[in-house]
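Only one protein chain is missing; all other protein chains are in place.
Coming up: subunit A.
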Amino acid sequence: MNSIESAVPPPRSYLDDGHSLRSWLFTHDHKRIAILYALAITFFFFLGGFAAMLIRLELITPAGDLLTADAYNKAFTFHGVVMVWFFLIPSIPATLGNFLLPMMIGARDMAFPRLNLFSWYLYMIGGLFTLAMLVLGGVDTGWTFYTPFSTMFSNGHVMLTVVGVFVVGFSSILTGINFIVTTHSMRAPGMTWMRLPLFVWAMYAVALVMVLATPVLAMTLSLIALERIFGVGIFDPALGGDPVLFQHFFWFYSHPAVYIMVLPAMGVVSELITAGARKRIFGYRFMVWAIVGISVVGFLVWGHHMFVAGQSMYASMVFSILSFIIAVPSAIKVFNWTATLYKGRIDFNAPMLYALGFVGLFMLGGMTGIFLAATALDVSLHDTYFVVAHFHYIMVGGSVMAYLGGIHFWWPKVTGRLYSQAWARFAAILMFFGFNLTFFPQYLLGYEGMPRRYHEYLPQFQVLNILSSAGASILAVSYLLPLVYLGWSLRHGPRAGPNPWRAKGLEWLTDSPPPTHNFEVTPVVNEGPYAYEDA
């Protein structure tokens, strides 16, 4: 058993360590910074969700009657920019990761607490630029900023958006550096690499991807900015420059960014499934190497976004094969989660329902990814709703489900309160159905040839679009529900106690909510993670 030897009275929790606004805005405590992040990304999530609602409302009818083409372009661009950079990328790492990483390895704080707070401020500054872009009239390039449209022709607020994303990129670089150094140098005695919870491994891998991919995005955006300001640049085809080079640079970041979004989700789900099934994870070492494998191979597949962009046939073949290969570690993870459930004593509590939802949706999203990795099939599916459905299954079905599952799992630890299981289960199930109703029809639409990013469509696509919009409204309700019952629990929920799930992991050894420095005495680790004995 891991143990803490302590006989002193419980210290003040981190939440009681100052109640002024100042005590929050100047905090160096990783737990408070996590909450600052959580508040900010929740705001951006609903803002991005509002843009999605406009999109789905527009698409109820084949004619472009609610939004003009221009307004529609701005809506989906805003939705993409906000959801990718201001919600999904920071979602699990900056909130759950910040809160849990030091606790899971038995540390008092991150290695660089001031840098941690600074990265939150960078996030907020980037967010302000993005809000300014919205208020001043938006931008119409799509979240991908493809040149030469973004550099030469777009008359939206490209500069503001680019600066916002550039700044928020530094926030994620600094978070990445902090995670890497914390995992390397802050582990408690006995916490060896092969005793790290998979969530920590996921955070470590995602930090590597953040640190190695984000600079490429930042430089590429700078090149776009200069091209817009001076009217010349290396992506300008008039000079012999190469717009496809931009796509290479952009996807060199943005494909690994997909793994920035999904690796943390995999980490969360591994914790949820072991705790919910009361079993050790099946094949711990395979899970670790699958995480590492995904983060490495994830850097080598970006070209599958450019099968129809004029890339050489041989490049496409290599990228296609590598994209098939990355399915292997992903499949290992799905099999191992399933094998962990086998003969487990499964408690269908709310976090577990979210985790199971994740596994199913991630599998559907991943399998359709295999379709798209096949060059011949991609030629007809590229830029259709099939692609939209595919990545929403990974990012919304996968990452958002896992994020909410994690929030539900660690909510008692973060706040010290229990919430209504009945409502939480209801929300999880509603979300699963709402999600599938929204996005499964989009697979069919894409397969039948409906292109993405248009505000009008042919009348034969209307039935499926109505289904999708109906699903989106259910999804919206299921996203709003947690705000209500989790908010209610803050004041009226019963006290949670240190370990309401009887889960393993160092974070459950300390009080809920934890004291400011997490542990009164540094814990000593003498066993691997997930040492569940009663299954």
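Criterion: a contact is a pair of C-beta atoms (placed from the backbone, for glycine too) under 8 Å apart; a residue touches a chain by one contact, two chains touch by 3 or more; residues count from 1.
Keep this in mind: contacts and distances are computed from a predicted model.
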Quiz item: The chain dropped from view, which UniProt name applies: "Cytochrome c oxidase subunit III", "NADH dehydrogenase", "3-isopropylmalate dehydratase large subunit" or "Acetolactate synthase"?
Solution: "Cytochrome c oxidase subunit III"
Exercise. Would you mind spotting which of A:I180, A:V288 or A:L381 touches the chain that isn't drawn?
Key: A:I180
Self-check item: Sole contact to the chain not displayed, among A:A71, A:M152 or A:L226
Solution: A:L226
Quiz item: Of A:L66, A:I125 or A:I234, which one is in contact with the hidden chain?
Solution: A:I234
Self-check item: From A:S119, A:T214 or A:T274, residue that would touch the chain that is not displayed
Solution: A:T214
Exercise. Name, in rising order, the residues on subunit A that touch the hidden chain in the full complex.
Key: 107-113, 115, 173, 176-178, 180-182, 184-186, 211-216, 218-220, 222-223, 226, 229-234, 238-242, 245, 249, 517, 522
